[in-house]
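Could you have a look at this structure, given as structure tokens, before my questions?
Of the protein chains in this complex, one is absent; all others appear in place.
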Amino acid sequence: MNDAAHAAPPGDTPERPILHSVLIHSALIGVSFLMLYPLLWMVSGSVRPADDMFGGQTSLIPSQVTLQAYKTGWFGLQVSFGTFFLNSLAISVLATIGNVMAASVTAFAFSRLEFFGKSFWFALMLGTLMLPYHVTLIPQYVLFLKMDWVNTWLPLVVPKYFAVDAFFIFLMVQFFRGLPRELDEAAMMDGCSAWRIYWKIVLPLSLPVLATAAIFSFIWTWEDFFGPLIYLGDIHSYTVQIGLRSLIDSSGTSDWGALFAMSVLSLIPIFLIFLFFQRLLIEGIATTGMKR
Amino acid sequence: MVSFTAGDAVARRPAKPGRLSRFFFAGNGAGYMFLAPWLIGFLGLTLGPALASLYLSFTDYDLLQSPRFVGMDNYVRMATGDAKFAAAMKVTFIYVILSVPLKLIFALALAMAFNRGIKGLPFYRAVFYLPSLLGGSVAIAVLWRQLFAADGLVNSVLSVFGIDGPSWISNPNYSLYTLVVLSVWQFGSPMIIFLAGLRQIPQDMYEAANMDGASKARQFFRITLPLLTPVIFFNFVIQTIDAFKAFTPSFIISAGTGGPINSTLFYTLYLYQEAFGFFRMGYASALAWVLVLIIAVFTAFSFLTARYWVHYDE
Partner (left out) sequence: MSAYSVSRRGLLGAGAGIAAASLLGLRPAAAQQKDIRVFWWGSQERADRTNRAVDAYKKANAGIDAKTEFAGWSDYWPRLATRVAGRNAPDLLQMDYRYMFEYARRGAIVPLDQYLGNALKIEDFGKANLESCSVDGKLYGINLGVNSSCAVFDPAAWEAAGVAPLAFGNSWDEFVSKCAAFAKGNKRKKFYATMDASGHEPGFELWLVQNGRALYGEDGKLAFDEKDAGNWFKLWAELRKSGGCVPPDVQALDKSTLDTSTLTLGYAATAFPHSNQFVGLQQLNKAKLDITAFPVTAGGKPGQYLKPSQMWSIASDSKNPEIAVKLANFTVAEAAGAKILGVERGVPASSGMRELLGPDLDEVSKKVVDYIGKLGPYTAKLPPSPPKGAGEVAFVLERVSQEVAFGVSPEEGGKKFVTEAASILKRG
């Protein structure tokens, strides 16, 4: 445990025998394959002809390889998937910024400040996690309709700036509470304002959880389909997920090849986001050099 | 909520009279300033629709016509004559009880493994997170069938051993378990949160323990686990709430039917069917608020026990 990755470059410490590391890696590769099998199938599905998709074969190897689906998928709808990618990207970036900012501010209040009614508000905040969205969908739709927000991105983005997703608040609360109290007290002695404590002490020490929140909020916004499905009417404003779902009509003809092809492509941006932020998550703490 | 307000150093400090900033800092001003965005969002965006759904739970509302007040009818029906409600409850509880611990153990074990120095670590981490990226993609339905249908991969493997497996995904005795496997397979989010928690544990504590000659096992139980409890608590509460509200897996894999024979009829899927399939939004709202009650009781209980096993630095 002492050789946690940030310290030395990760790698075989001298005392670890070769055999040991071969075993570890074969186990990891084996599990990786299980993890990846459905994804590999997805890639293979994206290069199969439609009549070779469902016929009961479990082989990963398609009988015929065609890249047609990438073309028909990308250009098949009136608007190209490029537009959907840009829309998704814009919405996800805006939502992520809002989520991380608003949730961290709120979490700071809940974890480091005292005020009247804190427990009450905290309980209500958790309560918002519990109500299935299906039953608030229509009242919410009516609300946004009256605000003239339907058919814009606003219902998908603006609420994030008001920390409506309690998951992120609760997550950050748990991490902020773990930061040493003495830091606040020392800062207070120096006459620091609450804002400075938040900005100069809590945030810099919380890079791992901020990175985590950023990963999740980006990925979940990217993957969300119910919100966009209800609020976006114009195909030019569609997100990738709605574009994907438009390829499938379960009552009639569907373009499954295109679905798989575009699904594969839609994973690339969020995979890159994950790779980028996981570095922050892993290395973040090393750069701050937190000591007690 | 319980156990929450204790031990804030800031609050215990008496405010110096006459110093306005001190007053604000120790008093309510700063708290509410920081709470403001959430409070606006809550009062302006979340509360209204939630209260509206609470009201609708006392009505007969078919979406297309105006709601009609019916008092407690919906709740009475749920308590007395709804076999599907009971079926959905059972499915949901089994799902919660199985999927949450399995997923968390899996996530924690891999987060621990990934917190050590193994060559190619970022690669494995990414690979293990990939399934979670698929989320609720339509493609999941097809992929899961490729694994668990009569002629899927699992049965191909079993046939090597001479076992002729059933069609797991569509056999009412097993179908729910394939959804549990799906949930465990997508263990990426709690894993990342655990990882973040592990990164937050100060390294010097391990260094000190090493110098004292503490064994790895002892370090795990004395340092890692206690310091990770806030994160374990978080993952536990969140995963349980999520599992109670699980919708997408069954919606996608059973194509919204909850079949075969209601074996994958998650509570929220039932609620969705009632609302949008059978035009009973009033009843669906009542179902939703009963679920809120169940989850709230569970969560309150978790917070009560948290005093005894969750360690904060305070």
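Per-chain numbering from 1; labels A and B assigned in written order.
Following the convention adopted for this analysis, contacts are C-beta pairs under 8 Å (C-beta built on N, C-alpha and C of every residue); 3 or more make two chains touch, one makes a residue touch a chain.
This structure is a prediction, so every number in the text was calculated from the model and none was measured.
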Contact residue for the chain not shown (choose from A:43, A:101, A:183 or A:235): A:235
Touch assignment to the omitted chain, from A:38, A:76, A:127 or A:208, lands on A:76
Residue of B:69, B:123, B:221 or B:278 touching the missing chain in the full complex: B:278
For subunit B, which residues reach the chain that was dropped from this view? 40, 43-45, 47-49, 51-52, 62-65, 142, 145, 149-151, 166-167, 169-172, 175, 254-257, 259-262, 273, 276-279, 281
Which parts of subunit A face the unshown chain closely enough to count as touching? 50-57, 76-78, 90, 137-139, 141-143, 145-148, 150-154, 157-158, 161, 229-230, 233-235, 237, 245-256
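We take it that only the chains that are shown with their structure count from here on.
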Roughly how many whole angstrom separate the Cα centroids of subunit A and subunit B? 15
Going by the contact rule set out above, which residues of subunit A touch subunit B in the complex? 1-13, 21, 24-25, 28, 31-32, 35-39, 41-42, 45, 53-54, 56, 58, 102, 105-106, 108-110, 112-116, 118-119, 121-132, 134-136, 138-140, 143, 159, 161-164, 167, 169-171, 174-175, 177-181, 184-185, 188, 193-194, 198, 208-209, 211-212, 215-216, 219-220, 223, 225, 244-245, 248, 250, 256, 259-260, 263, 267, 270-271, 274-275, 278-279, 281-282, 284-285, 290-292
So, in the complex, the side of subunit B touching subunit A is made of residues 1-2, 4-5, 8-11, 13, 21, 25-28, 30-35, 37-42, 44-46, 48-50, 52-53, 56-57, 63, 115-122, 124-140, 142-144, 146-147, 151-153, 156, 185, 189, 192-193, 195-200, 202-207, 210, 216, 219-220, 224, 227, 230-231, 233-234, 237-238, 241, 244-245, 247, 255, 268, 271-272, 275-276, 281, 284-285, 288-289, 291-292, 295-296, 299, 312-314
